[in-house]
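A single protein chain has been removed from this complex, and every other one stays in its place.
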Amino acid sequence: MPARLLIACRDRPGIVAAVAGFLFGRGANVVASDQHSTGPADGTFFMRMEFVGGGADLSPAFAAQVGEPFAMEWTYWPDERPKRLAILVSREDHCLLDLLWRRRRGDLAADVPVVISNHPDHAADVRAFGVPYEVVPVAGALAKPGAEARMLELLAAAEPDLIVLARYMQVLSGDFLARAGVPVVNIHHSFLPAFPGADPYTRALERGVKIVGATAHFVTEELDAGPIIDQDVVRVSHRDEVAVLARLGRDVERQVLARAVAAVVDDRVLVHEGRTIVF
Amino acid sequence: MPARLLIACRDRPGIVAAVAGFLFGRGANVVASDQHSTGPADGTFFMRMEFVGGGADLSPAFAAQVGEPFAMEWTYWPDERPKRLAILVSREDHCLLDLLWRRRRGDLAADVPVVISNHPDHAADVRAFGVPYEVVPVAGALAKPGAEARMLELLAAAEPDLIVLARYMQVLSGDFLARAGVPVVNIHHSFLPAFPGADPYTRALERGVKIVGATAHFVTEELDAGPIIDQDVVRVSHRDEVAVLARLGRDVERQVLARAVAAVVDDRVLVHEGRTIVF
Amino acid sequence: MPARLLIACRDRPGIVAAVAGFLFGRGANVVASDQHSTGPADGTFFMRMEFVGGGADLSPAFAAQVGEPFAMEWTYWPDERPKRLAILVSREDHCLLDLLWRRRRGDLAADVPVVISNHPDHAADVRAFGVPYEVVPVAGALAKPGAEARMLELLAAAEPDLIVLARYMQVLSGDFLARAGVPVVNIHHSFLPAFPGADPYTRALERGVKIVGATAHFVTEELDAGPIIDQDVVRVSHRDEVAVLARLGRDVERQVLARAVAAVVDDRVLVHEGRTIVF
Partner (left out) sequence: MPARLLIACRDRPGIVAAVAGFLFGRGANVVASDQHSTGPADGTFFMRMEFVGGGADLSPAFAAQVGEPFAMEWTYWPDERPKRLAILVSREDHCLLDLLWRRRRGDLAADVPVVISNHPDHAADVRAFGVPYEVVPVAGALAKPGAEARMLELLAAAEPDLIVLARYMQVLSGDFLARAGVPVVNIHHSFLPAFPGADPYTRALERGVKIVGATAHFVTEELDAGPIIDQDVVRVSHRDEVAVLARLGRDVERQVLARAVAAVVDDRVLVHEGRTIVF
C-alpha cells in the first residue's frame, strides 16, 4: 500500500497544483488521487492522494509549505506500517470471525493486537488465529465504569489505530470514547436512520418492511447517530420470522462492516460536518 | 390471466384439501397456488390460487361450502375483467408516464379510466395515451374539502378498483379514503420507516446515508404508516447533492410503484394485521 | 423442519386435490405449499409441500394412491433426519469455512460427516469444528483414478445425501459421479454461461466486464454446464486487478453456495429437463 494524504480545506484556486508540486519536488510519484469540491464559490475542497517515494516523513515539510498556507485539515499515513485494529465483541461471532478470516487471508491489511469481549465464548476461536482474547465482563450498570477502565488499560497496551465494535452490545460512555482517542467503528443491524436502538429486526418485522439492512458508522456519544461509512440491504418477505431476518441480516452486517473497516484502514474515509466523505 | 382466490383464515387441518376439492368438483384446473401458515398451533393460514375453468361465478357456492365453514376472509377475481386504475399525480411525471407506458405495452394488464392532477402540466402527455386527464386544483387547506369532493365525483364515474398516487403530493383525508372505497397505493420517496413526511432526499443528505430508496404502500389515515407492498434502494455517495439523490431516486420510485401496482392488479397482495402478504 | 414432498408430473385436473386429500386423510397438516404448471394444456405440474404429522413413512401409501395414478416423479423427506453433506475442497477456504460456520450456528440444518481435500491446509480449521478431515492428494492425471477410488471409499463410509464442491478444483470423472450416487453441487466463480472453465477472473478482466459473479450448479459430466441453482453478482471497476476481482468474488461465491446448499437441504430444488425449479 502506498502512502496516503487525506485533505480537507476551504476551496480556492491552486490547491491541486500546490499539493502535486510539493510531492513532485520531493521525488514522490502520485499513484492515484481523487478530489472534488462542494462548490465553486465558498465550497470545501476534499482530496485523497496515494503516492510512492518522497523519502522519510513528509509531515513537517508538508505542514509548513502546503498545510498551513491553505489552512488544511490533513492526515498523512506512511506506507511502512499496517494499521492496528482492536476488536470488541459480545455474543454474536459472525462479524468477528469474518474480520479475522479476511486478515488471515491477506484481504484486510491490518494487525489485530487484541480482541476484547464481555463474554468468554470466543476464546478458542480467536486464539486459533494467534490473536489475544481478553474477557471484560459488564455485570450491570454499576459495573460499567470499572469495565471501561479495564478496557482502556488493555487498549493502551494494544495501541490500536482503530477500534471496531463487531456486534459489541454495550453502550460505551462519552468518557470512554474520549479516552480511547482513536476512531471507533460500529455495525448497527438496520439501515439507519430506520430502527435505531435495540431489537431492530423485531421492529422491522412489526413494520412489515420488505428490506432489512446494516449500517457501519463512527461511534459518537449520541447512540446510532454517528457519521455513516457504509450501508447495504437484503430483500426479505412476509414469511421471514425474526430469526430469519436476523440470519439474513448477519450476511449483510459482516459484509458492510468489512467494507467499512477496509475503507478506514486504507484512509479512504474523512469526516466533515458530521458526515463522511468515502473516496 | 386466470381467475384468482385470495384466502386468509385461522389454520386448521384440511383447508388445502377443501379448497382444492371444491375447485376440482367444479371442473376448475389449478394453474398455480402458494400457501403457508404462520405456525402449526394457532397460526393463520394464507393462500393464493390461480385457476382456469369452473364455470360462472363461483362465489356463492364457495362461500357456502368452504368460506363459511372455515371462517375465511377471501376475495375472488374472475378472469374476464381487467382491473381499473385511477391515477392521481402532481408535478413529477416519472411514475405516471411509466405506468401509462407499461399499460400501452401490455406489461400492465389494467385499464386507466382517468388521471386526476392538481396541476395542468401533464394534459398533453396523458391524452396522447388516450386517457382522460382531469385537473382538480387544491389551492390551500381551505380548498381541500371541495377538491376532494370533486375528485370523488370523478372517481365515482371512473369506477376504479384501485387508486394509485403516482407522486400525488397532497395529503388525502380519512373521509376521502373512506368514501373512495377502494385500496389506495402510494409511492413514498424513501425507504420507510426512514424519512417519513416531506423532503426525504434533503433529510437523507443531511444524515449522510449511503443508500436512498422508495416504498410503495397502501394509504391509511396515518401518513406514511400504511402496509408496505414493495421497497427498493440505490447506492449514493457523499458527492450527490439533493438534485442528484432525487434523480437517482426517481428510477427507484417508478420501478417500485410499477411492481407494487402489478402485484395488486394480479391479486398477489393481502393485508393482515397491518402488514402485507405478497405472494 | 417439517416433512417435504417434491412432485413433478404431467399436468391434469385434480392433482392438488388428490395430494391434499391424501395428506388430510392421514391426519397430516400442510404447513406450506407452492405449486405451478407450465401451461394449461400439455404442461408439467410442479409442487413442493411441507407438512407435519401423518404418522410413519408415507411413501408406500403415497406411491400407491397418488404417485402411480398420476405417473409422478416424487421425493419424500421425513422430518426426523438432517441431511448429510460431504464437502470437497482444494486450497481456497472461504466457502468451506462459511459452510462449517453456518452449520455450527444452526443456520444450516445439516450434518457434515467428512471434509475431503487434495491438500492438507485446512486440517486444523476443520477439526476445530469437530469434523473429520481427510487428505486425498491428486498428483497428476495418472493419479486421478486412484484418488477418486479413495474418495469413493471415504464417501461410502460417510453416507452423504449431498456432496458439495466448496472450491474443489479437480475435475471429477463421469464414473466418479455415477458411483457417488448422490447430487453434487459446485460453486463456479463466474456468472455462467460467461467464462466457463479455468481462470474466470483473469478472463473477466481481459473482457472489461463491469460485474463479476458466481454460480452454484449441479455437477454433470459436461464441465460447468449442469443445472444452475443460484447465481449472484457484484459490481467491479476498471481499477480492480485480478486479485481484487477474486477478493470481491469470494464474498459472492460463499453467499451463493450457502444459499444453494440450503435450498437443496430444504428440498426446495427439483431438476427437470436440465433446468432447476427452485421453490
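For reference, chains read A, B and C in written order, and residue numbers begin at 1 within each chain.
The criterion applied here is as follows: a residue touches a chain if its C-beta (ideal position, glycine included) is under 8 Å from a C-beta of that chain, and two chains touch if they have at least 3 such contacts.
Nothing here was measured: the structure is a model prediction, and the numbers come from that model.
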| item | value |
| --- | --- |
| Identified contact with the non-displayed chain, of C:Asn29, C:Ser90, C:Ser117 or C:Gln231 | C:Gln231 |
| Among A:Val31, A:Met169, A:Val182 or A:Val234, the residue in touch with the chain that has been omitted | A:Val31 |
| Touching residue (missing chain; options C:Val209, C:Ala246 or C:Val261) | C:Val209 |
| Missing-partner contacts on chain B, residue numbers | 93-94, 97, 101, 105, 107, 124-125, 128, 247, 250-251, 255 |
| Chain A residues touching the omitted chain (full complex) | 11-17, 20-21, 23-24, 27-37, 40, 52 |
| Contacts of chain C with the absent chain, listed as residue ranges | 36, 191-195, 207-211, 213, 227-233, 237-239, 274-278 |
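Just so it is clear, only the chains that are shown with their structure count from here on.
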| item | value |
| --- | --- |
| Chain separated most widely from chain A, comparing mean CA positions | B |
| Chain A-chain B separation of Cα centroids, rounded to whole Å | 41 |
| Two or more partner chains touched - positions in chain B | 36 |
